[in-house]
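The following block contains the structure, expressed as structure tokens.
With one protein chain withheld, the remaining protein chains of the complex are depicted in position.
Here the chain labels run A, B and C in written order, and each chain numbers its own residues starting at 1.
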Amino acid sequence: MIIVMRKSASDDQIKAIINEINEKGLKPMPLYGTERTVIAVIGDERILDQQHIKSLPGVSQAMMVLPPYKMVSRETKYEDTIVKVKNDIEVGGNKIQMMAGPCAVENYKFTKEAAKACRAAGARILRGGAFKPRTGPYSFQGLGEEGLKILRQVGDEEDMAIVTEILDIRDIDLVAEYSDILQIGARNMQNFNLLEEVGKIKKPILLKRGLSAKIKEWLLAAEYILSNGNPNVILCERGIRTFERETRSTLALSSVPLIKELSHLPIIVDPSHSTGKPSLIPPMTKAAIACGADGIIVEVHPKPDEALCDGQQALIPEQFAKLIEELKPVAKAVGRTM
Amino acid sequence: MIIVMRKSASDDQIKAIINEINEKGLKPMPLYGTERTVIAVIGDERILDQQHIKSLPGVSQAMMVLPPYKMVSRETKYEDTIVKVKNDIEVGGNKIQMMAGPCAVENYKFTKEAAKACRAAGARILRGGAFKPRTGPYSFQGLGEEGLKILRQVGDEEDMAIVTEILDIRDIDLVAEYSDILQIGARNMQNFNLLEEVGKIKKPILLKRGLSAKIKEWLLAAEYILSNGNPNVILCERGIRTFERETRSTLALSSVPLIKELSHLPIIVDPSHSTGKPSLIPPMTKAAIACGADGIIVEVHPKPDEALCDGQQALIPEQFAKLIEELKPVAKAVGRTM
Amino acid sequence: MIIVMRKSASDDQIKAIINEINEKGLKPMPLYGTERTVIAVIGDERILDQQHIKSLPGVSQAMMVLPPYKMVSRETKYEDTIVKVKNDIEVGGNKIQMMAGPCAVENYKFTKEAAKACRAAGARILRGGAFKPRTGPYSFQGLGEEGLKILRQVGDEEDMAIVTEILDIRDIDLVAEYSDILQIGARNMQNFNLLEEVGKIKKPILLKRGLSAKIKEWLLAAEYILSNGNPNVILCERGIRTFERETRSTLALSSVPLIKELSHLPIIVDPSHSTGKPSLIPPMTKAAIACGADGIIVEVHPKPDEALCDGQQALIPEQFAKLIEELKPVAKAVGRTM
Partner (left out) sequence: MIIVMRKSASDDQIKAIINEINEKGLKPMPLYGTERTVIAVIGDERILDQQHIKSLPGVSQAMMVLPPYKMVSRETKYEDTIVKVKNDIEVGGNKIQMMAGPCAVENYKFTKEAAKACRAAGARILRGGAFKPRTGPYSFQGLGEEGLKILRQVGDEEDMAIVTEILDIRDIDLVAEYSDILQIGARNMQNFNLLEEVGKIKKPILLKRGLSAKIKEWLLAAEYILSNGNPNVILCERGIRTFERETRSTLALSSVPLIKELSHLPIIVDPSHSTGKPSLIPPMTKAAIACGADGIIVEVHPKPDEALCDGQQALIPEQFAKLIEELKPVAKAVGRTM
């Protein structure tokens, strides 16, 4: 940590800080400049509370030199993490995984049709919401356990793994019973109690980026899960909130290679929710793969105009199959397989 | 709802939409323009799902004319809601309520000192966190039930009402037992299950604005609570996330008079978390009152440099007492009392 | 400057940096930590180019300790700057200055009516656009020199100073001939050539904050003007661009007390452009004054529904007169006069 004192800081204030750092077992290095004094701290600064240091009398700034996360950091574990999902299905290896299916599970028929088509096109993971987070209380909230059962049945019939969102901490056992991957949605990325609880199970967790989450906060959310015992975290870039209104969110694809530098965790991309426009899904999926994404989660619905939720951003099965074909050369161009 | 068709929309697509609107019991009014067809919908459009309409073939845009919330709207209830907290303490009336106290409850001593000083200065509501949402898993997370007990004891001793944050849906009964107001923090503003559950109790809810929540989303979050049966919601502007780095968040004060136009609910302001700088608290508190806030929630700590959490943004008791004195003429200038 | 080396930085890379700092006449202080080496630089770091240092081999981060601006800084000049505008009219003293008038100068009649009413209510500075920046090429662009003449004539008749926007570097002499204050609009805040040129004249400059300008960038824009010889800069907070759509921009009022801490320059607030809603102007004007603004610039138009530009955000003269009356006790409450 680098502590920059105010121009007006007194000698006593400087001494008090030096003492406090010594007491923590770290080594303070004061630098008496012409305009200000700076105190550098030698040792593992993560045991210091940055906010606390900033509040000490005479302190102007306190900057961390080390990142605040440890277990998710590539400095801690150099090799890419490959998350094993089920049987031969894994995320983070050479093969790019497609997670596809309807936004919400509405009934067996639509789910089956979507799954069958996605599986035929090459997708191995079926997505679908049984519990839906909805901005207003008057919208369709999902089928609940009935939806989970449909997902499981269809997944088993089509030899696909299942990913579905967990909203309520009280539903963890229920969702974990039916699903192969538990998804934490953007609005729950900083629901820390939920993060802790999914850290106590062993099933893979798909952690979506919060709408206004900084990369650092997103990695700290993953750190919550890893530090509670579950190393199987898959990150998912799904767009951030900006001033732009033409797309639903702004897909911040540079997070993909950046996360690859900072962390060993796999990362996938959601082109459906980020753009909100089916016509943008194919180009943005190609872009995601080109910059290093380990997978894609995309909405596919046999009848988007009859969907109860977000139908306007879903691909139809024919579009999805065509997309997969177009993706193959892109994947190959960056040394990956589909 | 106004439905704008694509230039290329076919007659059949237009007819299909007209039929669907008729089936819902609403009245479609097609307008055949020179460049595009527009369909206006007469009736209570809130029974239509905007996302679904947008996904219909041939549709370019679908715009809501009515706001998506009802119970929180001033069009539904014209008079200001006054939330009764305890005894003679209420929020939303002529008197501006000060909620003051430490960021986190650390021990009886500090809490008592802070409460005593705040009460002496005129504050009637004691704030303090027993469960703390922390960005990373390695920071102080609060004392839990022990903290609640301290708060209650000190509140009773000083004749103050208590406001504290509820983080985990499983803790509602516990927190409601000890606290007079339950706070939903910014990170949980769209934790819809939590909103529903606090909608089922009767205690007042302090609903903080999410870091990137639009006004509309914030009011819809309140709608979740009201529609579950609890009308006692107090909104709290606490700053939004922007590109600016000099302050912790950007205090968007114009939300105060805007909420007053759109809704009957009371609204208070948090100058501590939004600015992150004690020197900015007095001027921004004055500004909040000048533009119509019904109260202020502010961090006061007897020893900010020994605080375990966010000490650097707390006022000391002397500063708080001085601030209250300075606020009195401002409140009077806008026809309010302190 | 604090230079944090990469974990993998070699001894030669560290030595090269130390040598470079020495060559610049500054004093490098290397700190060999357990995880990384940090080099602190003693002396006036502003002669170092931060971007250049960051690019040196082995460097991870380079943080400035001193702010990058000098002449605008309160550390350089402690006393508040009071900008003399004309006769007894000045900005930055105890009296809060109201700058009021139509968005655009449309004709003599409307300008005269607006000016007369504003002057009667107490405003001493007449605003009005002769050159209008318009997002699209098909909107009304202003009357040009004819508009300047109308402004000057009306200003003289009503004993008001004039403030108007300068858009084109080629018009400086023209605008300076007619106007008492030259306004640099939000879109030109980083038009550095224009800043340099208005730095070479002596007339006061009203420098609006850019739509996405950080406080630091805004102060650096002012530094361009001061460093070219013109100390008469008035800053104007006019809202920043965020995700919120209910208001035109987000009025970031905390910039007012923050600028007062960082700089000696006066700062005023524009509640019209920031909110875009007349009903929000009175409360936000009160808030601006309550948190320390030195003045207000507001749109007043005798017939907003006939205005050629931004009429929907203008006050009518009666509203303006009423607002002034309401502001008086607020100003008094914070020790200012109107």
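Simple rule for what comes next: contacts are C-beta pairs under 8 Å (C-beta built on N, C-alpha and C of every residue); 3 or more make two chains touch, one makes a residue touch a chain.
Only a predicted model underlies this, so the values are computations on that prediction, with no experimental measurement involved.
The chain omitted from view is touched by exactly one of A:A130, A:L226, A:L280 or A:I296, namely A:L280.
Here the missing chain is touched by one residue of B:K54, B:R187, B:R241 or B:H273, and it is B:R241.
Screening C:P30, C:P68, C:G93 or C:P329 for touch with the missing chain picks out C:P68. Among A:I268, A:I289, A:L308 or A:I324, only A:I289 touches the chain that is left out of the view.
Touching residues on subunit B toward the chain that is not drawn are 2, 4, 7, 29, 31-36, 38, 40, 42-44, 61, 63, 65-66, 75, 241-243, 245.
Although one chain is hidden here, its contacts on subunit C can still be listed: residues 46, 49, 51-52, 54-57, 68-69, 133-140, 167-170, 187-188, 190-193, 196, 211-212, 217, 220, 223-224, 227-228, 241, 304-305, 307-314. Across the interface with the omitted chain, subunit A contributes residues 212, 214-216, 240, 242-247, 250-254, 256-258, 261, 274-275, 277, 279-280, 283-284, 286-292, 329-330, 332-334.
Here, only the chains that are shown with their structure count from here on.
Each chain gets a centre from its C-alpha atoms; the one nearest the centre of all protein C-alpha atoms is B. If you average the CA atoms of subunit A and of subunit C, the two centres end up 39 Å from each other.
Per-chain CA centroids place subunit A at a distance of 26 Å from subunit B. Residues of subunit A in contact with two or more other chains: 241.
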